[in-house]
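My questions all concern the structure below.
The complex appears here without one of its protein chains, the remainder shown in place.
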Amino acid sequence: MIISLDKLAEVTKSTIKGDGSLQLTGVASLENAIEGEISFVSNPKYKTLLNTTIASAVILSPSLAEDYAGNALINDDPYLTFAKVVREFHAVEKQSASIHPSAVIADTAEIGKLVTIGANSVIGEGVVLGDNVHIYPNVSIYSDTKIGANSIIHSGAVIGADGFGFAPQKDKSWYKILQVGNVVIGEDVEIGASTTIDRAALGSTIIGNGVKIDNQIQIGHNVKIGDHSIFAAGTLIAGSTTIGKYCQVAGAVAIAGHLTIVDNVIITGKSMVIKSISKAGVYSSGIAADENKKWRRNAIRFSQLDDMAKTIKKLETKLKQFEEK
Amino acid sequence: MIISLDKLAEVTKSTIKGDGSLQLTGVASLENAIEGEISFVSNPKYKTLLNTTIASAVILSPSLAEDYAGNALINDDPYLTFAKVVREFHAVEKQSASIHPSAVIADTAEIGKLVTIGANSVIGEGVVLGDNVHIYPNVSIYSDTKIGANSIIHSGAVIGADGFGFAPQKDKSWYKILQVGNVVIGEDVEIGASTTIDRAALGSTIIGNGVKIDNQIQIGHNVKIGDHSIFAAGTLIAGSTTIGKYCQVAGAVAIAGHLTIVDNVIITGKSMVIKSISKAGVYSSGIAADENKKWRRNAIRFSQLDDMAKTIKKLETKLKQFEEK
Partner (left out) sequence: MIISLDKLAEVTKSTIKGDGSLQLTGVASLENAIEGEISFVSNPKYKTLLNTTIASAVILSPSLAEDYAGNALINDDPYLTFAKVVREFHAVEKQSASIHPSAVIADTAEIGKLVTIGANSVIGEGVVLGDNVHIYPNVSIYSDTKIGANSIIHSGAVIGADGFGFAPQKDKSWYKILQVGNVVIGEDVEIGASTTIDRAALGSTIIGNGVKIDNQIQIGHNVKIGDHSIFAAGTLIAGSTTIGKYCQVAGAVAIAGHLTIVDNVIITGKSMVIKSISKAGVYSSGIAADENKKWRRNAIRFSQLDDMAKTIKKLETKLKQFEEK
């Protein structure tokens, strides 16, 4: 696969600095690129690597390109341009759609055009898969799940298992609430490896269009997620919570049940969200790791925090009395 | 499936307000119910929805029923009643027990009566499955695991993989401790999707009767869990910890190893448990997410907490000296 710099500029709507006829053989990071390859700088903090890279061309913003003497593909959005260049070099490698003979597909499932289903995946009764859906191997799709066109489901994902619903009984045992709803996933959704999305108790658990969900994520029953929201690995969303559009939730976040989070909310890593969020913005919790000895001293103080606050209050009052004398 | 309100009252031991001959077609939430369906209010904070619902009947507590003019099924426990009503409408849909031909079952496994094993599940040597056990697709049960009657295991679950045991060697490499125990699961247990329960190093990892375990949970080797305890998604229990009966552990909790937690302990979401708990009650840790700017200021102060406490102490001493003068 050889692509000229001119061709990449045309495809990505970029301008060129240097030799447009340059023949490129692939894309790689600044450190790993060999001669003939194109690389990129999307984060200015890595720009010093431009001094040492032997990449034959680099994707750069206009300002970084000014100071760079080599061949460059110049675009206001170098990261998106890089993503498109990767696709130019690699998209042709995509295998044509196919359903592996070891996949188990219920008779009543409806499978769209050009769907790929990997080995040993299991597609339940009444499942609907839109056109061009790609299911990797060892995926489990429970009955009545609907997945929109162009969506991708990675290995180990389980879509539509029972939500976690039990009513306590007088003898303190738990009575299972049959989970008779389903999961409805929009178009262009990606769901990571070992992620689980539970079916609704009643009605539907809903994942909007263009939502991107990383690995090891748990989405409880009756959760609703707006279009184009994105979730990093290990995040948990408890039942019946509604999340808006264009939200960005980092990894290891836990979001309690029955909350409402509006559009355009960003939640940083390992946060604990236990109240609804009614205003767009960035939200955080969590304490960064520190040297163990220092942490021990501070963590013990946390358990005395209310006492500390009361002591401060008393000191303030006393000092005021002194001042008044 | 049409069921009269009279019939539902009989099955759930409830009383009726309104028309007992009403023919009901299904159960749905207050917002989604259409005419002909029955709904419920289990949490009084949702009672305002009673003004707008078009459900033909509602399951209510006696006090809520007083103010409601429509048809009602009245019970002291509306949530449990709802659970039973769902089962009236849907339990008949349960498919009869069957073992999918693609499941792989070791010759030495003992399979009870009316057991269901889903496609591509793998049942190891010496496994014992009690009567009416339901194993969903793509489950992995390692050798010698025992699962009691009526238990349910969801897709992606892995029961009986090796516990995480390694002895450090002088060259700082790790020597694997063969995990030669097993997992023993009681009756009426439910285990969620992608949950992992490790086999004991020696002896057994034990899950009591009626225990309910959500998705993405990790239970380490030699853990023992008492009857009817319940665990929400993403919780981790490290090796050799013993948890009592009737405990309720919320999601994203991490419980350290070699601890003992008594009966009737409730642990709230995202808590970190690093000491044994010897008294029933509610336990918590974690800080709720806040606006990022505010959080940053407070989180920095956390790392100064011990210094703050010492300064307060000094100020107290000084003020005392002033007072004494």
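The letters A and B name the chains in turn, as written, and every chain counts its residues from 1.
FYI, a residue touches a chain if its C-beta (ideal position, glycine included) is under 8 Å from a C-beta of that chain, and two chains touch if they have at least 3 such contacts.
Bear in mind that the values here come from a model prediction, so they are computed numbers and not experimental data.
Undergrad: Among A:86, A:99 or A:282, which residue is in touch with the absent chain?
TA: A:86
Undergrad: Could you tell which one of B:11, B:54, B:262 or B:308 touches the chain left off the display?
TA: Touches the omitted chain: B:308.
Undergrad: Tell me where the left-out chain touches subunit B, residue by residue.
TA: So the residues of subunit B touching the missing chain come out as 102, 104, 120, 122, 138-140, 142, 156-158, 161-162, 164-169, 172-178, 180, 194, 196, 198, 201-203, 216, 218, 220, 234, 236, 238, 254, 256, 266-268, 271-275, 281-288, 290, 294, 297-298, 300-302, 304-305, 308, 311-312, 315, 318-319, 322.
Undergrad: For subunit A, which positions touch the chain that isn't shown here?
TA: 27-29, 32, 77, 79-80, 82-84, 86-87, 89-91, 100, 102, 118-120, 136-138, 152, 154-156, 188, 190, 192-194, 210, 212, 214-216, 228, 230, 232-234, 246, 251-252, 269-270, 286-293, 295-296, 299, 302-306, 308-309, 312, 315-316, 319, 322-323
The definition used in the following text is that only the chains that are shown with their structure count from here on.
Undergrad: Can you compute the centre-to-centre distance for subunit A and subunit B, using the mean CA position of each chain? Integer Å is fine.
TA: 25
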